[in-house]
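First, the structure itself, so that you have it in front of you.
Every protein chain but one is kept in place in this view of the complex.
Labels run A and B following the written order; every chain starts at residue 1.
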Amino acid sequence: MALWRSLNRSKIVWPLITLGALLLFNLFFTPHFFRMEIIEGHLFGNLIDILKNAAPIMLLAIGLTLVIATHGIDISVGSVVAISAGVVAILIGGDLAGHPKYPIAVAMIAALLVSTAAGMWNGMLVSRVGMQPIIATLILFVAGRGIAMVFTNAMVIWLYAKPFALLGQGYVLGLPFSIYIVAFVLLVTSIFTRKTAVGLFIEAVGINPTAARFSGINAKNIVFWCYTFSGFCAGVSGLIVCSTIMSADGNNAGNLFELDAILAVVLGGTSLSGGKFYLLGSMVGALIIQTLTTTIYAFNVAPEISQVVKALVVYAVSLLQSEVFRSKIAGVFARKELSA
Amino acid sequence: MSDEMPILSMKGITKVFPGVKALSDVDFRLFKGEVHAIMGQNGAGKSTLVKVLTGVHEHDSGEILLEGRPIRPDSPLAAQKLGISTVYQEINLCPNLSVAENIFVGRQPMRFAGIDWKTLNRRAEEILKRLNIAIDVTQILSSYSIAIQQMVAIARVLDISSKILILDEPTSSLDETEVEQLFKVIRSLRDEGLAILFITHFLDQTYQISDRITILKNGEFVGEFRTEALPKLDLIAKMLGKELSEFSFAMGSDERKKAFALVSKDAKNLLKVKGLGLRGSIAPFDLDLNEGDVLGLAGLLGSGRTEMARLIFGIDGANQGEIQIKGKKATISAPRGAMMAGMGFCSEDRKHEGTFAELTVRENLILALQARNGILKYIPTRKQLEIADELIRSLDIKTPSANNEASQLSGGNQQKVMLARWLATNPIILILDEPTRGIDVGAKLEIMELILNLSQKGMGVIFISSEFEEVVRCSNRIVVLKDKAKIAELSGDDMNESRIMQTIAGGK
Partner (left out) sequence: MSRKLLVNSRNLPVLVTLGLFILMFGLGSIAFTGFFSVQNFFNLFIDNAYLLILAVGMTFVIISGGIDLSVGSMLALSTMISSSLVEKSHLSPIIVIPVVLLVGTALGVFMGYLIQTFALPPFIITLAGLYLARGLCYVVSIDTIGIEDSFFKAAAHSQIAIIGKNFLSTSAVIALVVVLIGVYVSRFTKFGRTVYAIGGSEQSALLMGLPVARTKIAIYALSGFCSALAGIVFTFYTLSGYALDGKGMELDAIATVVIGGTLLTGGVGNILGTVLGVLVYGIIQVLIVFQGTLNSWWTRIVIGFLVFVFCILQRLFESRKRRTAGPASSGHSKT
């Protein structure tokens, strides 16, 4: 009973158990799920696919974890992914010989600048104008995809500069390059939030913004920079998405990403009402979602069915995270004990 | 009130929660046509007794007799159906609905076509007229003051059922005129024969309005007394179980001179406020605070004390005037700026402006200090614990460990944590807004002692309290406020309650 209680309290346990359960399921029921081959010096296999496909969402989840910790939300990240992909694609563009219009580095920086600016816009609305986060980011959600479509003239933009493909399609030491990007961003964010006072301030702002302000924390700045960072993460994610298919589709890029990312954060243990946050948990959450999708693919079930399964997983996890549900279950067990 | 059978009789009520016996064999009687107050410190069992009566909890043993018949309400709705109506401190109405609708929501008069708004509004007007209130009942509730909203809440519950009315801390947010209005209504309801149970922290109001007082202490029944037969000091003594001589609620001038011995004419000036004001908040005022000063802000609710503090600390931005800290002009536009200039501020609203419930006690304690250090100079956890433990010790904060969640602390200890948080930053000026509100007398005395200690160490303290006797006890100078303006400054022998009240009554 005491073990149950201490496990219950450690927030990373449940996400890991869920991921473990999924992998275990695959171990028994999916043939060759864990098989890995080395082709052309790269590792191939379902596990690698999971990492590769989860990377864009993991990036979004890093930024979103901080935003959600301030008791906020950012539903515009999918649209910002589309904008970022659009910007980099148009600037690189290029001809079939592979010569980019503008240097790749310049294009990437431009895309990141635009995305970060989008994050700043959201940050301004929430911290200076004082709008409710869901409303503030709703605006860019609705308008952002429109902007991306107008920018790309509603066409799919192709780009031909080979080096750019490294981001989304390259491998280093057998693992996808994109995962290294995720790991890097994760590492820097973790260090910055835990080794400085930023993490504590973010949690304080999320728990009690007025008290945080009264205690001398510059709450407005903290909130502003969290949204800015979320925009930046969406920008990086957009670069990877674009690089993976060497094109930018304003309509479909980043589609439903925000939902996956929010789910990842919630699955990872960070509460939607803000406060304590768990970056690693969000990473595990993103992996859970991707493993689920990959499992479904492996069963040759129509990929769209994965959405149904995702929904049911969300319901299950939400119930588990619900105090009311847990106490009802505990009540059932207690009564069983009494009657035994 | 006559010597008939009580309308309500609770006998031998016991209620046990895991680990604590909240009520132990408690008796209580309530008669028709009386106002009966329940008094006791925090932990006495007042609120538990009321919760048992209103169906929030069920008692473990004993019985409740309503009009001679045993009852056992298992929910607030059940209690309401039996005729027990309650109005809580937080007005439980819907601010977005009209006054009339708030009175009738859930039981609106119907026609065949739906809700009969005409009748609803008309009846609401009639009900309020009985309470001597004439307002536009079609306006939404939030456009009216808290006092009016409270009347609406009372009107609602009385219209539903009216055998017993329970008022739980109804006057906490009211100013003196509004309290008098409320008391007028209560008296007329009492004269009509209603049985009223009145719960309050305010001693004076208890004596103003109640006919009888029941005292509880540590979950036990101490006694039931007629108000006119119980002197104030007796009441307090019985609530605390202490002897009268242990109190000195008023300080003689010798005592005061001793307490403030360090405040000499050479004391350096810490804070100089000139003409600071904000339209709609408070009229421009001047203020001086020197080392060792405890400047008490006295005034009725709504007089502008908190507004004054918020301007000084930068929570609200002044639109005129200036602030000087230690002789140098300072632009204070946000709490952070005030903190960096050496100020600290404990808000009167612990829950929404003070405590971080899900953070540990340790994190709650070092937060302001960390904010002062800035983002990069993070205090390592080990050092945090050191600082926290020291603060816990020196302020006697009751918590099993510094790593427990702050939400587990009692109100008084949360107050101490807020105070300690600022002490950790070593401020030169500390502003305390109602630091003794809603905590038990023991903790109150501790805090007042602490304030005097801080002043002796050279800190300048601004102390706000609704209890004039506290202000008199702790301060060496008093600023009197009325109607959002500073009207006078008292010192020396002028510092007593009656002088304060005279000043407020006679001034401007």
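Throughout what follows, contacts are C-beta pairs under 8 Å (C-beta built on N, C-alpha and C of every residue); 3 or more make two chains touch, one makes a residue touch a chain.
If you're wondering where the values come from, they're calculated on a predicted model, not measured in any experiment.
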Residue among A:27, A:154 or A:188 that touches the chain left out of view: A:154
Sole residue of B:108, B:324 or B:496 that reaches the chain not shown, by the stated touch rule: B:108
Touching the absent chain in the whole complex: find that residue among A:48, A:108 or A:140. A:140
Write down which of A:169, A:247 or A:307 is the residue touching the left-out chain. A:307
Just the residue numbers, please: which parts of chain A touch the chain that's not shown? 68, 71, 73, 125, 129-132, 134-136, 138-147, 149-150, 153-154, 259, 262-263, 266, 272-273, 302, 304-312, 314-315, 318-319, 322-325
Contacts of chain B with the absent chain, listed as residue ranges: 76-77, 80, 88, 90-97, 101, 105-106, 108, 113-115, 117-118, 121-122, 125, 137-138, 140-146, 149, 156, 173, 280
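Following the convention adopted for this analysis, only the chains that are shown with their structure count from here on.
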Rounded Å distance between chain A and chain B, as computed from the means of their C-alpha atoms: 45
Note which residues of chain A are touching chain B in the complex, please. 195-198, 200-201, 203-204, 207-208, 210-218, 275-276
Touching chain A in the complex, chain B uses residues 313, 315, 334-336, 338-340, 345, 347, 352-359, 363, 367-368, 370-379, 421, 425
